[in-house]
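The complex is shown incomplete by one protein chain, all other protein chains being positioned as in the whole.
Moving on to subunit A:
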Amino acid sequence: MSDTSKTVKKDAVAAVEDASSAAVPVVDPRLLVREEGFKGYLTEFKRKVRGGELGALPVVIGLIIIWSIFQTQSSEFLSAGNLSNIGFFLAATGMLAIGLNFVLLLGEIDLSVGSVSGLASAIFAIFVTNHGMNPWLALILTVLTGIVIGALHGWFFAKIGVPAFIVTLAGLLGWNGLMLQLLGDSGSLSIPDEGPLHILGQRSFFMDQDIAGAYLLAGLGTAAMLAGSLIDQRRRRAAGVPFRPTSEIALRVGALAVVSFVAAYVLNQAFGVPNALVIFLAALVIVDFVLRRTSYGRKVFAVGGGIEAARRAGINVALVRISVFAISGAFAAIGGLFFAAQTYTATLGAGTGDVLMLAIAAAVIGGTSLFGGRGSVWSALLGMLVIQSIRTGLDLLNMNTALQYMITAGVLLAAVIIDSVSRRSQKAAGRG
């Protein structure tokens, strides 16, 4: 069982004990049991970091560094107005990052999300502005287009066997070309500030800028986590399986409460919570639930972790792959509408430039592995906080695009290096 003779001896003794007590569940002597109290958390935290399970740690540290640097350069940076801006503008690319998260969990990549988002904004604009379609119907058709495009990528990948990298690289060029073709005669199309686009726009806030709105959201989030944790604890205790101690639940809920209420307070200093951010957060909660608590999510993780194992377990690998790319396409289309709502126009430049890179960077910076099977959709939020902070900060300092690109590239590279290194140390610690 173990390489050291000491543990083997221990194990043999334990095995004898186990045989005599006829399978009474005994805590395995090799398992590192966390000590009680605060010191226990600290030692476990250190052990995890050493084992390469960095979790959200690099992001939080990175965010603190980034915020302090920009704050020293410009006192505007941590003002309520600017933070509200960060919250609003991170939602669009964040939506793309959610979809990419699914693809990354399979260990694949979708390079087409930027182009698909641009195409979606053009299609929506043509439906609404040129054909006078009901904007809600146009929204549904646009998202359907995204799903079909994604499923097409997935089909080429899963059924034909073309590497996802190549399929979506073709998509990157092709869908951008289609968008240019569609917008060809008019150049860019302005979209009326109504319906879904108004909700996603900069002038739309949760509960109409009511101060209670932000606190309500913060309270709901905290209460939901508290209730969920307590119910889970009770069920686990009843079933006789290990459960989180109440102190840990209190700590986690407390941390969430502090973060969310501080965020609510700050956003209320400006205008409240932008609706775009609310929708983004709601999407995160839903997607996180799907990934962790439904068998579909389990299938995605299984295919990302071991295709052969997934296949033998009766999982339809091709279907999972196609559906994941369809989801990525859907979120790309939704993200495209978020982009369109920022300026109420469908432009020729939509979804081009650094959009794709930022979305990938957000997912990876947040901790989702490029190698598949590991990660959480919350990385889209964490990563986007970092990315959008950098962008907004550089804008405040009037840095030009050239510098922005280079700095963002550096951050992406750093994130991927952290991913690779932590994966290596996880392998060494037997948790790869």
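Methods note: a residue touches a chain if its C-beta (ideal position, glycine included) is under 8 Å from a C-beta of that chain, and two chains touch if they have at least 3 such contacts; residues count from 1.
The working rule: contacts and distances are computed from a predicted model.
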Task: Among "Monosaccharide ABC transporter ATP-binding protein, CUT2 family", "NADH-quinone oxidoreductase subunit J", "Protein kinase domain-containing protein" or "Aspartyl/glutamyl-tRNA(Asn/Gln) amidotransferase subunit C", the UniProt name of the subunit that does not appear here - done: "Monosaccharide ABC transporter ATP-binding protein, CUT2 family"
Task: Touch with the omitted chain, as defined above, among A:A125, A:V167 or A:A302 - done: A:A302
- [ ] With the full complex in mind, choose from A:H153, A:R321 or A:R374 the residue touching the hidden chain.
- [x] A:R374
TODO: With the full complex in mind, choose from A:I286, A:A313, A:L397 or A:V421 the residue touching the hidden chain.
DONE: A:A313
Task: Chain not shown, touching residues in subunit A - done: 1-2, 8, 11, 14-15, 18-19, 23-25, 28, 30-31, 232, 235-236, 239-242, 293-295, 298, 301-302, 304-306, 308-310, 312-315, 372-374, 426-427, 429-432
